[in-house]
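Let me begin by handing over the structure; questions about it come next.
All protein chains but one are shown at their positions in the complex.
Order as written gives the chain letters A and B; numbering starts at 1 within each chain.
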Amino acid sequence: MSEKQQTPVLETSHLGIDFGGLTAVDEFNIKIAPTEIKGLIGPNGAGKTTIFNLLTKVYQPSRGTIVLDGKDTRNMSPVQVNHAGIARTFQNIRLFDKLTVEENVKIGLHEHISYGMFSGIFRLPGYWKEEKKAHEKALSLLDIFGMADQADVRADSLPYGAQRRLEIVRALATEPKLLLLDEPAAGMNPSETEELMNNIKKIRDEFQIAVMLIEHDMNLVMGICENIVVVNFGKIIAEGTPTMIQNNPQVIEAYLGSSKKEA
Amino acid sequence: MLANLINGISLGSVYAIIALGYTMVYGIAKMLNFAHGDVIMVGGYIAFCSIAYLGWPPALAVLAAVVVCTMLGIVIERLAYKPLRNATSLAVLITAIGVSYFLQNAALLIWTSNTKVFPNIFANLPGLTLGDMQIAPVTLITVLANIVIMVALTLFTGKTKMGKAMRAVSEDKGAATLMGINVNRTISLTFAIGSGLAAIAGVLLCTAYPTLMPTTGAMPGIKAFTAAVFGGIGSIPGAMLGGILLGVIEIFGKAYISTQLSDAIVFSVLIIVLLVKPTGLLGRKVNEKV
Partner (left out) sequence: MDKLKNLKKSTKVSFLNYGLVVVFFIVVTALANTGHLTNSFKGQLIPIVSYIIMALALNLVVGISGELSLGHAGFMSVGAFSGVVVSMTTANSIADGGVRLLLSIVIGALLAGIVGVIIGIPVLRLNGDYLAIVTLAFGEIIKNVMNCLYVGVDGAGLHMSFKDAASMGMAADGKVLINGPMGATGVQKLSTFTGGIILLLLVLVVIQNLVNSRTGRAIMAIRDNRIAAEASGVPVTKHKLIAFVTSAAMAGAAGALYALNYSTIAPKKFDFNTSILILVFVVLGGIGNMTGSIIAAALLTILPEMLRKFADYRMLIYAIVLIVVMLTTNNEKIRAFLRGLGKKNKDTEVKEGAANE
């Protein structure tokens, strides 16, 4: 599944943002193919999460363009970007704590449940039909991670790893074309990480979507990413296949070498 | 026009002194202390009793009011707010409202609901004559007191060790504790200062508008709070600016638009300012980290 000659699902050009006088991200140019798994790596503070925040419009870019599936997202809000096809998870988990696991997923399904407020209040047939559909859909999505039996548990009572998985399910429920995962394996043990890797691949194959992930676990990154982008000080310093990245002297110096991580 | 401006600044100075108390307490304890206005009322009554019943000279009466209110502030903080340090802000708010009810109703029992006429304690002082306009001594003293307090507080928080501790606690309680700052004592001190200021404001307010009732502090309290938000809550110059602007707007609204609608005008201006600048005139914007 290497980069083919097809329209990318996401293309950025000259993307950048400044905070005050500080340039956090600059000249960020990438293309993501429709079913690609791309890794975004770099030392702490390199600007990886900022890039996710730019792509999802949590921050408005200072310059450059983001084209999602042929559409310029210039004037879109975070909500519109989601509707246009980007879903994400967060480095510092952001679940709807007081809602149940199932309700969290149903928030992801929000745009795809089609009954109005009044059907809901007066329990018209539309409510029952759509809620039943949403319930089944939520359970089938939870089942990817074997979490269907925890559907009625409150989200904040889940263990850490399960909370990360729930965030992925919730993002997936919005039916994205591109899924952004911000450190999905953080805090997981090796066997959990292994399982997560398989599930990310499974999600890509089953839903035919692109995935971009930020991760510090190099086994995971090298194991599933077809392409890797390395950033340092807000700029891309290398891009290519895992093998290319592993042998890139600049990367080794900036990142792998300094962090003494086994590549 | 000029007379209105001076009246506005005078009223605004009272608001500013009250707002300083609000803003310091909010800055440090992150709580909306709705009982603050009632401390003003207590200050007014203490001064009134000292003069009318004990025959004390005004200066001593003011001192008595400041001492009593300072202690009251410390006691309230210790008994009602300190146990709620880790509770939700709503729980603290409701408790503050409980304290406010308590003070008002205790005052009602002690001093009854009969209006007390506050003596003009500055009657013997000379006023100022500007052309054909007379400026009352209370106006001069109010404005002067406001400036002195403002300068003193700025110096205190900027230069002294305790003042710096206060700023540290308002930035980050956890880090302040790690730096060896006694957070509880700092918060207690803040309440003490805020309440002492409320006593001064109470005396000035009652001298300028000489009617005293258990509910006297409620409305100026709410308005001063608005002033603090208006200027950017947590900011000392903000409270000062907000208070004076609020007073001027109120007096001008009364003079040129409508006496009855003056409160509506004041609050409308507040809303407009907050919509344009959501953290107030001199407030800092805090970004949420994603």
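Simple rule for what comes next: a contact is a pair of C-beta atoms (placed from the backbone, for glycine too) under 8 Å apart; a residue touches a chain by one contact, two chains touch by 3 or more.
Quick caveat: nothing in here was measured; it's all calculated off a predicted structure.
When the full complex is taken into account, the listed residue touching the unshown chain is B:233, out of B:121, B:149 or B:233. Only one of A:127, A:207 or A:233 touches the absent chain when the whole complex is considered: A:127. Interface residues of chain B with the unshown chain, by the touch rule above, are 32, 80, 83-84, 86-91, 93-95, 97-99, 101-102, 104-106, 108-109, 222, 225-226, 229, 233, 258, 260-261, 263-264, 267-268, 270-271, 274-275, 278-279, 288, 290. With the whole complex as reference, residues 56, 58, 77-79, 82-83, 87-88, 90, 94-99, 103-104, 106-108, 110-111, 113, 115, 117, 119-123, 127, 130-131, 134, 152, 170-171, 173-174 of chain A touch the missing chain.
Keep in mind that, in the parts below, only the chains that are shown with their structure count from here on.
For the pair chain A and chain B, the distance between C-alpha centroids works out to 50 Å.
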